[in-house]
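Removed: one protein chain of the complex. Kept in place: all other protein chains.
Then we have chain A:
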Amino acid sequence: MSERPPGLHDAPAEQDDSPQARAEERTPGQPAGERPGAGAEPAPRRGRKRGGRRRPLGLRAREARLGLGLVSPTLVIVLLVVVLPFLWTILMSFQRLRLIDLQNVFDVTLTLRNFRVVLGSPQLWDMVRTTLIYSIAGTALSVGMGLLTALALRRTFAGRGLIRIAVLFPYVIPVVSAALVWRTLLNPQFGPVNVFGVDVLGWDEPIGFLSERSHRFEVLGIGFDLPVALLSVIAFEAWKTFPLAFLFILARLQGMPKDLEEAARVDGATPLQRFRYVIMPQLAGVIALLVLLRFIWTFQNFNDVYLLTGGAAGTEVVAVQVYNYLINRNDVGSAAALGLLMSIVLVTAFAFYYRYGVLKQERDA
């Protein structure tokens, strides 16, 4: 492995590796904050003797150069594949760009047409409402199920290890497999859920869980309509992701000092009170982090909805609409405009959390 990464040769070369210089570098005279490890760096391949120029700084410069060199592959790839493309998305959202005539890529006539298309779409509010219901309900359900499961599996008992493994299945299996199984389970003709409902529970007719925009239910003579397809994709999302919440919360629960809870018990706090006043406050941070992560990921989720319903039956969330603009309508500009608006929502959520420091304490904990 090269110590001197290519492309950084023009950094000021101020290293001095003579034994005498190294000995000096390790003396207590070096500036505060200099770690001892950094001074002990021999690097025998380096050219010798440049005369004694500002040695501690040279050492720092070399360390900085090496650091940048090691981190640069990562930086470059992220820059090329994530950051620059995103900036380009901003530009594209103001261009009139269709997939058929990509020659227009370099035509920088800016226009607001894409935003007019996206914001003027008759399905806009439906889409916004669907996306918000989907991401908020999906997040709440996912984190809630994760919390209950973590609490239930907190103490050791026979079989706990096996249950813990089973709980992670939905999360690790490929989304395509998961969606296919759900589609088969919920199939209106021979899916076991519907067959069970009709044959055993006495439903009048099978429910198109993934194809009906709304279904009328009668309970005790009161009828009400439920958006079954939307509820089904929310259930899928919660099922697929609650193991993540479970893992995070369980890790935090197991890291909790026992004595507080023990003290509360001795003082006569019942289990629910201990949960409310001792455990919950300690979990608040990790739950806040999970809510943010899950909201951000659910909000942008494409796979689940696309694979389950294709965005039909009142489940067209924003990511699916971006895909439709891009692929089905060949309208790159509008896809970019909608994607940009979508990113703004996410950045706002992130900034809100960042502002209140939730992430910082939790990630560094």
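Keep this in mind: contacts are C-beta pairs under 8 Å (C-beta built on N, C-alpha and C of every residue); 3 or more make two chains touch, one makes a residue touch a chain; residues count from 1.
Convention: contacts and distances are computed from a predicted model.
**Student:** Have a look at "Heme exporter protein B", "Putative zinc-finger", "Carbohydrate ABC transporter permease" or "UDP-glucose 4-epimerase" and point out the UniProt protein name belonging to the hidden chain.
**Tutor:** "Carbohydrate ABC transporter permease"
**Student:** Of the residues listed, A:L75, A:L124 or A:L226, which one is in contact with the missing chain?
**Tutor:** Within the whole complex, the residue contacting the unshown chain is A:L75.
**Student:** Which residue, A:T139, A:S232 or A:Q300, contacts the hidden chain when the whole complex is considered?
**Tutor:** Within the whole complex, the residue contacting the unshown chain is A:Q300.
**Student:** Tell me which residue among A:V143, A:L247 or A:I287 touches the hidden chain in the full complex.
**Tutor:** Selected residue, touching the omitted chain: A:L247.
**Student:** Could you pull out which residues of chain A are in touch with the chain that's been left out?
**Tutor:** 1-3, 35-38, 40-45, 60, 63-71, 73-75, 77-78, 80-83, 85-86, 88-89, 92, 97, 99, 102, 105, 145, 148-149, 151-153, 163, 165-185, 187, 190-192, 195-196, 199, 239, 241, 244, 247-248, 251, 268, 270-272, 293, 296-297, 299-303, 307, 319, 322-323, 326-327, 332, 335-336, 339-340, 342-343, 346, 350, 359, 363
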